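Have a look at this one before I ask anything.
Omission of a single protein chain aside, the complex is shown with its protein chains in their original locations.
Read from first to last, the chains carry the letters A, B and C; within each, the first residue is number 1.
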């Protein structure tokens, strides 16, 4: 779509930035509308509320959907390389925030699509990106990313362990105690190892209870591993040290913002 | 209320301080009475005890309420700027410790207000403030405060995750398995992700059980995040940094073994 | 009791020390007998086993009790200041390991006392004290001891929180949902906050479920506090650093076993 360059720039400032009063107002309204919309989706799913306020919720939903559609169009025209936005993560989320409602118009039975609207909530993260939360969350994400290989190794081992222990419990307990199949037994093992413990399936035989005890103590112990990994990462993140070595006295472990050697006062370069 | 200045000062020493024998005795009695009062509130709620000892508990409650009322008045008159106490956190707690009983006198049906008396327990924290626990609890609170932005980001992300996963589970399981609405599904998701696992609602379909497994392993993993944050904070509280400030450029946070300012190279002494 | 000094010394070496072959054999036998005895107590409590093997278990129990009685007497005569042993922690444990059986002889109905025999298991810790586990467990205990004030402050706050939240849940849910009294509500709150989640009592009202969610997320978060405390303590335990400062170059953070300054090579004293 061709727009006067001036207008496009203004639109861009309002929609994508948060430095002007108009931009801040736009962001704030968007957060409020997203929250209202998600609350509406939730309330609609409660049978007693749907019967009473179904009509009002339906109107609200249409108003919000049309607003989101207009916003989606505005977002497309406000950037020069529209396709880049359309195929970006948030571009797809934005589309999914409006599309299901229109699809539901043509295929009335698709209540399934309606519930997809809950992912509208993800849109809030874009707005928070522009705030002062960004530093803290960046650090969190960075620490988790650096531990990701170790966490993957850990999770893989846990899953293999759960499959083997689940099969063992299936062999011990059998269908009479609720361990009707190996997948169900694995489900039970994960429920137990992660210390969730629903209690929908519980071991009935003494041997089964004994193995359960081992699984529980194991689960109690191995929770230490991801915690240890992430904690060690967080601590290492926090000591921002320089890899510089002083040319004069060879001292290292300089602060990240050091300009002079803490040991001999020589200028670092 | 106008009191002889001498008497007001003495009262202040007894009530607000704990250095004199009288002040210590006052604090100790108060702790004992608060504990008795809270135990009485608890016992009153047990049907079998209320039938048997309802009369005695009623009298005890009135004695305690009158004592707390007198204490409240004494606290007001003992400080010069009474209104400052009245509107302080503990001033409001102290009022809430006595008022519900009097309100219950005029509106007999308000059992609701009676239970509010449990917040009397908060009054104990004021007394502990005067003891040697204060150092330890201050360190705890300081460490938690410094992590608060990160913890907020973490909690916000967890809540968004729970809303989206809860909606997903509602779509998968539906009302037949107890996932009667999206709010209930979100409740179930939080019960599962936090590894509480009541078992009042459990997934019945294979797909639901599969998604549950992912949620549980996720919950098992992300518990590492707040733990890591708080631990890193606790450890950083203790890292050896120098309290020296550079005489030349005023930089601080020097390494404990720094001899020269890391910022301007000036010799530290 | 008067024994030849020579014999007393020999007995002491066998019973209280583990350096001689006889002492090692004595310790090992004792561990085996304690374990057999505890397993016997357990098996006796299983109805089906008691019916089948009750007679054999009864005889085994008497043999073990007589052995423990002889050992108790030997322990008394083997030390010079017998009363010191008798009133020590392990002296009382040793007495409790035999006495209930004799009391049960005169008062046949006291099945209660019989189960006390499980504390015999505590006797194992005395023997382990003499092994190489001692270093590791001492470090554990030392780290926990150093955190004890902070852990106490934390636990006290958690308990106050549970009482207030329990009362709140009692006010919200009431007896119909199983929250029959405030003590029961507090029990439920602790079950939930600690992420145990039995599911014997669960909130039924939307407000109750909402407050439950807050309690669960709170519990998920505050588990970080004791973990952080203990971890920080363990880490601090492990960096055994010297408080010495070099007289020549003023460097500190010397290794605990340093004899020379790591910075200038000057002899530390």
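One rule holds for everything that comes next: a residue touches a chain if its C-beta (ideal position, glycine included) is under 8 Å from a C-beta of that chain, and two chains touch if they have at least 3 such contacts.
Please read these numbers as outputs of a predicted model, since none were measured by experiment.
Between the chain not shown and the residues B:104, B:166, B:197 or B:226, the one that touches is B:197.
The omitted chain makes contact with subunit A at the following residues, 149-150, 152-154, 156-157, 160, 163-164, 167-168, 170-171, 175, 180-183, 186, 192, 195-199, 202, 206, 209-210, 212-213, 216-217, 219-221, 223-225, 227-229, 231-232, 235-236, 251-253, 263. Residues 195-199, 227, 231, 257 of subunit B touch the missing chain (whole complex, contact as defined above). Across the interface with the omitted chain, subunit C contributes residues 38, 41-42, 45-47, 112, 115, 118-119, 121-122, 124-125, 128, 133, 136-137, 139-140, 143-144, 151, 155, 158-159, 183-184, 186-187, 190-191, 193-200, 223, 226-227, 229-231, 233-235, 237-239, 253-255, 257-267.
Going forward, only the chains that are shown with their structure count from here on.
The interface with the largest number of contacting C-beta pairs joins chains A-B.
Residue-number overlap of contact pairs with A-B passes half for only one option from B-C or A-C: B-C.
We define each chain's centre as the mean of its Cα atoms; on that basis subunit B and subunit C are separated by 29 Å. In subunit B, the positions touching at least two other chains are 183, 186, 195-199, 223, 227, 229, 231, 235, 257.
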